[in-house]
Every structure is written in structure tokens, then in C-alpha cells.
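The complex is shown incomplete by one protein chain, all other protein chains being positioned as in the whole.
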Amino acid sequence: MSTLKKKQGFGAVLWDYLTTVDHKKIAILYLLGGGFFFVLGGIEAMLIRVQLMIPNNDIMSGGVYNEIMTMHGTTMIFLAAMPLLFALMNAVVPLQIGARDVAFPFLNSLGFWLFLFGGIFLNLSWFLGGAPDAGWTSYASLSLHSEGHGIDFYVLGLQIAGIGTLIAGINFLATIINMRAPGMTYMRLPLFTWTTFVASALILFAFPPLTVGIALLMLDRLFGTSFFNPELGGNTIIWEHLFWIFGHPEVYILVLPAFGIFSEIIPVFARKRLFGYSSMVFATVLIGFLGFMVWAHHMFTTGLGPVANAIFAVATMAIAVPTGIKIFNWLLTAWGGSIKFTTPMLYAISFIPSFVMGGVTGVMLAAAPADYQFHDTYFVVAHFHYVIIGGVVFAILAGAHYWWPKMFGKMLSEALGKITFVLFFIGFHLTFFIQHWLGLWGMPRRVFTYLPNQGFDMANLISSIGAVFMAAAVIILVINIIVTTAKGEKVGSDPWHDGRTLEWAVSSPPPEYNFKQLPLVRGLDALWIEKRAGKQSMTAAEPLQDVHMPNGSILPFIMSLGLFISAFGFMYRTEFAWGLPVILIGLGITLFMMLLRSVIDDHGYHIHKEELMDDDDKGVKA
Amino acid sequence: MVNNENRGNPKTDLAYRKKKNAEDMRYQVISFGLMIGLTLVAFLTVASDAGVWFTVPFILLLAVIQVAFQLYYFMHMSQRGHEAPTLFLYSGVLVAFVTVLAFVTLIWW
């Protein structure tokens, strides 16, 4: 199979992407899917802010507002932020460790298609009777009684997407454990890979409680059980525990890779190595561990009692310590460096104060007695948007700009990128800064309107204006992407010129097989070491030989489709006779594809070393 | 215990390996006997009239010991090359323990 680029028709490209198991193409798929849902979640946000712009507004009813608010949160966390982070992890991590692909390429594809079908299923609710409306947390008192099928879409859609996430987490863990290039010890891993590793461990342990929780909610709603229904002995607190035992680690799953992205960007654009590498690794692991010990800070007002509240309050505050270590390390990295204010660096520099603001309000919320005042007000909304947008969204935008040339071979326009940054930064602070005060003045969250003359009017208007800025920023970003794709100049392997890690040692985009010969890693910042020694490329760790590559497969697409089909059966089982057959057909399709995968031998194919030798300019160049 | 050397040399001493495997199998059968014993003790304790306050912690301890035999012997967690599996399994056990602890202390009616 030749590695020369053939001009391909649309059908061929479509089939290529439907069947690909290549981590680089799967990264692009996650970017497209996550990007699409990010825009959807953004539209939902705009609708919220339009409704809340003035008091007593009636653009939408309370019921519709509840659906939009629920879908905004659910979409942004599960269908936008996580997939976009997976896009960057897929694009970058195998290259950073000097590997040719992830440990399980087939499962990598399956993870993506499960996410996509789960997300589509959830959003079909808009057209099929109404979206879920009990908040992204779907507490099982309200969600048990929610009429219509909205919550069922939530339960089934997230279950499908969640399996995909779990698969992806296991994949990255196995890849990082087993497939590092020679010389790449754990303490020579780039920080983005370390944070991917710890976040993947969090995924492994945090998603099962969510799986159980939404399965039990499904059983209660669709199969008549009584886990959460007190009439027959159930208890609603069980849902809260299960959800938050997942939900708290989930936010660390989001923010740790964000930290990793900034740990890559700041050293490159300060031309100075990361300060305190070992403590950064230690802090990452500690944040991951502590992340499992604090979930009940979301439940301070439920009546856990003072002892439990105190324990969880102290544990929550403790997480600020390793986080603070990271902040100081980033500052000390930039201090004394030769700083280049590129678009990624602008996001990185503005992330530091923005995220810290979110972090300190987090410590305020962690004080359990104070939380009795903050809980369910806009103060909480302000806090989590500061850490999620100031942390995760800034990181995704920064990472997209930083690694765009590696993924697509072209640099995004710096001029348009800076305009996006300025608009987004202004809009973000305009929308959310004032919300701290709204909360302290007493405006509750999750309300579809408010009465005039309580002191909320001007603040809500300002908040809504900020949303317009953010929308404009995203539009400019989309224009940037379109213009770059149409007319951008092709770039070489190290377009930022100061790359320190292995992904900048291969061409942009990399060849199918990533590395002609696996590189020999001599220390931290493996490529930088070679550059400092005056070399043009990485030393090879193996002789030139045939490269073994996996075959593509349409099975992951069909497996995900099977679960998607069966979900309709689960939902309509009690109303339509076709419910049970559809469940069986859908599950049958999935199980049969699993059987096919098991019994059909698929040994992949080889790229012969003669073809590798022909490939110019695709070696490991500095 | 079992010879897990991945020497790449195709002519390793077959008789030696067979002996090592058989010795490992003997350990496995002894473990099995002990597991049956632990199970019997647990059932007998419940059948007897030892009070609840002794029985419950005792049978839980027996369960933990039996699971340790499964993990370390049947599943080879005691052998070389199991550092990462051990780390991740114990991490899972930690999260599991915290979850169960929360549910038996922090749920009320």
C-alpha cells in the first residue's frame, strides 16, 4: 500500500473517515463533532441570555427554558468539552511518546462513534417531544417525574456516549503504559501526556458510578423499579451521591488536560523549559487523587450533617494547594523567558488570572457554612464558568491554534486569532464577572425569569451583552478556519520554530505511520535536547524496517448504530409494540458485530521499508 | 514461581519450564483448598449463633482474604510484570471503598 497521496473523490474520503482507525483522523473527527456540539451549546447559551436580558421576559416558557438550560450544560460538558479534549489528545499524545498509534486503534474508532451516536440521540429529543429538563445533574426527584421522554433521551444518550468515553480512557492509559519510545521514561513524558494519563485514570474510575446512576434512573423510569422513589423504600440521595462521585472527578477530567496544554504552550513561547517538572507531575497526580474525595461539597445543603460537611470542606480546600503549585510553576516558567505573544500564548497568559479567579471563588464555596448562602445562586454559576471557560475553553482554543498546523498542515491566521481572543476574553468577563454579584444579591440559578426592581436588571443586561461578544468571537474563529482551509500556506514540521516535544519532529501533518523509525529519547523535552546538540532530527532507536499498520473497519460505526437503534426500543417499549423487537434487533446488531470482530482474523497490513525510504521529508526532522 | 522470562531464545529448557509450571499449579490447588476452607468457615459462622457484631466483620474479613488469594494466585498478581495492574486495581479498590463507606454512613431517611 503506497503512502503517496492520491487525489481522492468525495466518496472515497467519506469511506476513509467512516472506517478509519488512525488516531490522527479520529482526532479530526472528534474536532468536527465536538466543534459542532460546541456551537449548538453556544446557541443554547445565547438563548438563555436573551431570555434573561430583561425582567419578566417571555421569549420562552419556563418549561422550554428548563430544556434549553439542561441541554446547554449537558451538551457543553459531554458533547463539546470532552470530545474537543479527546481531539487534542488523539492528535498529539501518540506523537509525543514516539508511538505509531494508540494501543487499540479499533476501540479508538468505536469510542468516537459511540460519542457521536449518543450525542445525536440526546439531541433528537428536541424533535421528539422535548429535551430533558431537570438540569445537567438530573436529580432523581424531579427527573423521575419529568413528563415526556426528555429524561429518557438524557439517560440513554449519555449511557451510549459514556461507554465511548470509558473506552477512550482505557485506550490512552494502555498506550502511555506500553507504547513509549525507547528512552521515554515516565519522568520524561511531556506534561500534556502526563495530564492525559491522569485524566484517563479519572475517567476509568469516575464513569462507572455514572453508568450505574443513569442505569438505575432508566430502570426507575422505564422499568418500574424503586431506587430513588421513596414510596417503595427508595432514596433520592443515592442519585446525588452516584452523580457527584462521577461529577466531581469529571471536572478534573476536563481541567487537567487543560493544564497540560498550557504546560506545553508556555515553555515554547517563553523559550524556557517548564519550571518544576517533578512538582507539576506530583501536583497532577495529587489533584487526581483528591478529586475523588470531595464530591459531597455539591451536597452541603442536603443534610449530611456537620461532621461530613467539615471533612468534605477541608478536603476541597486542600485541592487548592497542588493547583497553586502549578500556577506558580507557570509563572516562574514565563519569568525571565523570551516571550512571544502568539495567539496560544495570549490564551495562556489570560488563563492564569481568569482561572485563579474561578479557583478562589471555589475556596469560598468550599466553606460549608458560607455555601448555605451561595448554593443555588448565580455565585455558583459564576464560579464554574470561570474555571471551565477560563480553564478548559481557553485551553481548547489555545491548543487548537497551537496544534492546528500539526493536524492540518496549515497555520490558522494569527490576525484573526487575536481578534477572536480579544472578543472572547472581553465577552467572557463581561458575562460572568457580574454574575458573582447577582448571586450575592440573591438571584437564584435555574430560573427562567425574575421580577423587576430587585437590583438584578442592569447586571443581567450586561451579562447578556457579553454573550454577544463571545458569539462574535466564535464566528470569527469559524471564518478563520474556513479561510485557512481554503487558502492557507503549507508548513513544515516545526512551524512555531521552538517546538520542544516529539510531535514537532515529524512533518505537518505526519505520515500515516508517524515515525519512519521510532526515535531515541535522551531526556525531557526530547526534541529540544537534539536541537541544542545542533542536530536536525531525532536519532533513530531502531533500523529501518517494515511497519505494521492496522486495517480500517466499518464495524465500530455499525456497532454504535446498533446501540442507537436499541435506545429507541428502550424508550418506547411500554407505548408501542415494536419497542421490544427494536431493542433486540439493535442489541443484536451490536453483539453480532462484536462476534464478527472476534472471529474474523485481522492482522493489518505492512508498509514495506522500500516505500519508507522513498518518502522524502517525512522522517524525524527537527 | 512461574518462569516468566521472555528470552526470545526458541530453545529454552522445556523440561525446566514444565517443572516450574507444575510447581505453580500445586500452589494454585493449595490456594483453592484454602478458599474452600474460608468459604466453609464463613457459612458455618453464619449458621452458628455467634452474634451479629462478631459475624459480620468476621465474614467480611474472610471475604477479603479469599479475594486476595484469587487476585494474587489465580490471577497472578504476585508475579513479575504486574506493577501497573496492581496500581490500577488498588486505585479502583480505594474509590470503591470510599463509595461504599459514603453509602453506609451518608444516606438517611
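Per-chain residue numbering starts at 1, and chain names A and B are given in the order in which the chains are listed.
Criterion: contacts are C-beta pairs under 8 Å (C-beta built on N, C-alpha and C of every residue); 3 or more make two chains touch, one makes a residue touch a chain.
One rule holds for everything that comes next: contacts and distances are computed from a predicted model.
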For the chain not present in this complex, what protein name does its UniProt entry give, out of "DRTGG domain-containing protein", "Ferrous iron transport protein A", "ATP-binding protein" or "Cytochrome c oxidase polypeptide III"? "Cytochrome c oxidase polypeptide III"
Looking at the whole complex, which visible chains does the left-out chain touch? A, B
Among A:207, A:295 or A:496, which residue is in touch with the absent chain? A:207
Per the definition of touch given earlier, which of A:223, A:282, A:372 or A:605 contacts the omitted chain? A:223
Among A:21, A:242 or A:438, which residue is in contact with the omitted chain in the full complex? A:242
When the complex is taken as a whole, what residues of chain B touch the one chain not shown? 2-8, 10-12, 14, 17-18, 21, 24-25, 28-29, 32, 35-36, 39, 42-43, 46-47, 52, 55-56, 59-60, 62-63, 66-67, 70-71, 74-75, 81-82, 84-85, 88-89, 91-93, 95-97, 99-100, 102-104, 107
Write the list of chain A residues that the hidden chain touches. 103-104, 166, 170-171, 173-174, 177-179, 204-205, 207-209, 211-213, 216, 219-220, 223-227, 229, 232-235, 238, 241-242, 245, 595, 598-599, 601, 603
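Keep in mind that, in the parts below, only the chains that are shown with their structure count from here on.
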Provide the C-alpha centroid distance between chain A and chain B, rounded to the nearest whole angstrom. 37
Contact footprint of chain B on chain A as seen in their complex: 173, 177, 201, 204-205, 209, 230, 235, 237-238, 241, 245, 292-293, 296, 303-304, 308
What residues of chain B sit close enough to touch chain A in their complex? 84, 88, 91-92, 94-95, 98-99, 102-103, 105-109
